[in-house]
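Every protein chain but one is kept in place in this view of the complex.
So that you can tell them apart, the chains are marked A and B in the order they are listed, and the count of residues begins at 1 in each.
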Amino acid sequence: MARYAMVIDLESCVGCSACAAACVLENEVPPGHNRLWIRQRELGVFPELTVEYRPEQCLHCENPPCVPACPTGASYKNEDGLVLVRYERCIACGACVAACPYDARFMNPAGYVDKCTFCEHRIADGLDPACVETCPTGCRVFGDLDDPTSAVREALAKAGRIDVLRPEMGTEPKLFYLNTPSKRGLNDTEEVQQ
Amino acid sequence: MTTFYGIPGGGHFWHWTTQIHFLLVALAGGFTLYTALLGMKNGSEGRKLAPWALLLIAADLFMLWAESPARFRFTQFWLFLGIHPKAAIWWGAWGLALSALLLLVIILQKQAGRYWYALLAVYSTIVVLYPGYALAANAARPLWDHLLLALFPATALLLALALLIAWRGEEAVRWLELTSWVSLLLALLLPAALASGGVDQARALALLLRRGLLFGLGTLLVLLAALTARRTPALAAACAFAGAWLIRGWLVAEGQHSLFTHGF
Partner (left out) sequence: MKLNRRKFLTLSAASVGAVALGGRAGAFKAPWTVPQKWYEGQVTTIYSYCENCFWKCGITVKVAGGKVRKIDGQKHNPKSRGRLCPRGQAGVAQLYDPDRLKRPLIRVEGSERSEGKYREASWDEALDYIAARMLKIKDKYGPEAIAWFGHGSGDSWFVEYLPAAWGSPNAAKPAVSVCTAPRETASQWTFGRGVGGHEPVDWENTEYIVLIGHHIGEDTHNTQLQEFAAALRRGAKLVVVDPRFSTAASKADRWLPIKPGTDTALLLAWINVLIEEGLYDREYVEKYTVGLAELAEHVKDKTPEWAASITDLPADTIRAVARELAAHAPKAVLPPGRHTVWYGSDTQRMRALYIVNALLGNYGVPGGFYLAKKPYLEKYPHPPFPLEPAAGGCSGSSGGSEEVPEGYKPRADKGKFFAKTTAIQELVEPMLSGKPYPIRGLICYGTNLFHSIPNVPRTKEALRKLDLYVAIDVLPMEHVMWADVILPECTYLERYDDLVAIAHKTPFIELRQPAVKPLWDSKPGWWIMRELAIKLGLEKFVPWKNIEEYLDTRLQAIGSSLEEMKKKGTLVQRGRPYLKDWERWHMNPFKTPSGKIELYSKTFAEHGFDPLPDYTPPMPAPTGFYRLLYGRSPVHSFAKTQNNWVLMELKPENEVWINNAEGKKLGLRQGEYVWLENDAGVREGPVRVRLTERIRNDCVYLVHGFGHKSRGLRLAFGRGASDNTLQTRYVLDKISGGAGLRNNFVKIVPNAAIPRLKRISTLARERRL
């Protein structure tokens, strides 16, 4: 029993996409889809500028709307807090894709819904997820929220600022963004520029 | 400016095949419900329509099967044996399956008892209701407002009624007229509902105003159907059919758009 979570320190992330490439190969993500992608936002007016690189993927919500939407029980949350899909039970109806507020899911042409698994197969062997392991800046940290000595707890304790995506959805994501460069919170709707 | 490395997952996940399903399921649900109601009044009348209702359900199921990338898994009914009342599609699957079964029973019996039709009415109502539920349940897709819980059943009945004109012209016309007015009202309420919502709804409204030409056209056609129902039933039926399909189709297609754009 654990409560796995990931943190990404946006102050360190350079948007290099090593995480995204690693994910594609580790998880055989088909062309045209991604479990993980990077959003770059340019904010400000010359010469007062910020660029924010924000990797996005499934947030393994504590309260995931994708799970109750599933008619077959293929989507489920396991005892470690991972939101997963039993591919063999998935009828590819797309209900969970519609239900996810973060666009984290996609239809794998192999006939099931696919998304980030927090590299379940790797953490079962005591390894970090592929994206965390490769990240050259080390801005990704993975671990157990219930373990007070875990790297994620340490990172969260040290962070200047912690954000989650769309907290108003009530999903309680377990992917936390630290030190958001735009320093304006992720829910602001106005871009500085224009 | 916002750019991406890699493709975000927000693309279309329901394609034209799903659109056809949303049409067929409306026809199947509405037609079956009508069959049930008619059958409760007059068994032999109901039985006349039953094969057609079954055919529509079969067509819809076939469409679902044909379009599914999980074609083989899809046929395994036991996947649905769990109880998932929060999943609209679970209701839909059972609604369609049991409706089909009941219709078969009705067709095979010479004189089916009224309780068969009563049961059929229940299950077909589920079929009529569930698509709206499947959309409205998604808090993350603001265009799919709670109003769809009513708008989708209304347009489903409208579609079925338009088809029914062929069989039962006179009788169906009154219902067609009424359903047209109801659908029209609900469609016109949608912008208002969005306008009274939050940031996401505002974005959905902007989308509706900017790209909602087909939605508007659909609404107009439904208005036309309401106005002409009594004088030229055939024309009204055609208008209602096209209008309802456009409204539903547009909402399904555009509502998938991720409006998740935080700060951009």
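Note that in this section a residue touches a chain if its C-beta (ideal position, glycine included) is under 8 Å from a C-beta of that chain, and two chains touch if they have at least 3 such contacts.
Only a predicted model underlies this, so the values are computations on that prediction, with no experimental measurement involved.
Colleague: Please work out which displayed chains the absent chain touches and list them by label.
Modeller: A, B
Colleague: Who touches the missing chain here, A:A20, A:C58 or A:L165?
Modeller: A:A20
Colleague: Who touches the missing chain here, A:C139, A:V152 or A:M169?
Modeller: A:C139
Colleague: Applying the definition given at the start, please give the residues of chain A touching the unseen chain.
Modeller: Touching the missing chain: residues 9, 11-12, 14-18, 20-22, 24-28, 30-34, 42, 44-47, 49-53, 87-88, 110-112, 120-121, 124-126, 130, 133-139, 181, 193.
Colleague: Touching the absent chain: which residues on chain B qualify?
Modeller: Residues of chain B in contact with the hidden chain: 1, 3, 5-7, 70, 72-73, 76.
Note that only the chains that are shown with their structure count from here on.
Colleague: Suppose each chain is reduced to the average of its Cα coordinates; what separation in Å results between chain A and chain B?
Modeller: Whole-Å distance between the two chain centres: 34.
Colleague: In the complex formed with chain A, which residues of chain B make contact?
Modeller: That would be residues 1-11, 13-14, 18, 68-74, 79-80, 82, 84, 86-90, 92-93, 134-135, 137-141, 144, 199, 256, 258, 260, 262-264 of chain B.
Colleague: Could you pull out which chain A residues touch chain B in their complex?
Modeller: 15, 17, 20, 32-34, 36-42, 56, 65, 68-74, 88-95, 97-112, 115, 165-166, 169, 182, 184, 186-191, 193
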